[in-house]
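With one protein chain held back, the other chains of the complex are shown just where they sit.
Entry: subunit A
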């Protein structure tokens, strides 16, 4: 643990301890606790493992990819617009606290003994672990229920059916999503669990996915991580520090009818099951041909180094890198921050594993859709993978300050 992390961990405990003591003093101290809670957003531990929550864009997109993921999609169960707004406001306040390393509400202990505590407590004593929480709105949110139909951005399309898709409806779609990324899985799970709890009765978890072993990097000088097939992928991913690239490929522009999305992004989430066992029985040559890279270095065919520009025509026409490359897709570029997953084994003893693909882009019609159309038709990798879950979300711009909340521009 770095000194900064240690300091952050200490601050978390200090704030909690203070809140607990305040409660023990009785009703007179309640105001003091409220002040501590309000101040926790901006004045809590900063740096040292915490990613700033406020800003023009939501954290968790250009942020250097953390090690772990808990992603959850929610259905909105209420038809009451005010209740939905209440959830988004409550979520925002809780997210401010959790990303700064503080407990939710009045904390995990020290409250009324007869009642469950506000915070579930499993992140006590852990540093913020660079937790980011990123919210998105699915196409289904823009139906008749909340009067949002006219505000649905044209880029928030219904994804087409791609050849080979075998989508499970209970692992697809959703009115809302929250992406929790952190360097500690317990911190990410804690965040989703507490947001789900705050939302009960108004929103319900539709599906969720845990991820580990980031499969792409937004910091190109770091080593590109490998996926569960053992290959480096996403070498050419958009860098989190490449402002021009982000403006061009990731941040949404102001669109007619959807001004609220300016500075936001569009998130495609796909659960891609990998046929691990058959892949592992595949010859090295075939594996390298499928990707179009060598397994050791990650260099494209005929190239020496991973970051050497690939010579597409030297690759097999159905190789993954060739088909996914911007040059094969009229320049289409997306920011990937997917994770590997394994949910144990299926009933047949096969690893229930794969890639949980997460991609951010300015517009899926010029980003994911053309790229995936080509891949779904021709990619040699299709023999070893299957897309089993799918969702698309409009990710609104960032929360500016402690008066702002997720989605304010959409709802007001």
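As a working rule, a residue touches a chain if its C-beta (ideal position, glycine included) is under 8 Å from a C-beta of that chain, and two chains touch if they have at least 3 such contacts; residues count from 1.
Here, contacts and distances are computed from a predicted model.
J.: Which of the following names does UniProt give to the chain that is not shown: "Sigma-70 family RNA polymerase sigma factor", "Imelysin family protein", "Cytochrome c biogenesis protein CcsA" or "BolA/IbaG family iron-sulfur metabolism protein"?
T.: So, among "Sigma-70 family RNA polymerase sigma factor", "Imelysin family protein", "Cytochrome c biogenesis protein CcsA" or "BolA/IbaG family iron-sulfur metabolism protein", the name matching the hidden chain's UniProt entry is "Imelysin family protein".
J.: Looking at A:54, A:89 or A:197, which makes contact with the chain not pictured?
T.: Only one of A:54, A:89 or A:197 touches the chain omitted from view, namely A:197.
J.: Can you name the residues of subunit A that touch the chain not displayed here?
T.: Listed in rising order, the touching residues are 75, 77, 111-112, 114-116, 170, 197, 200-202, 204.
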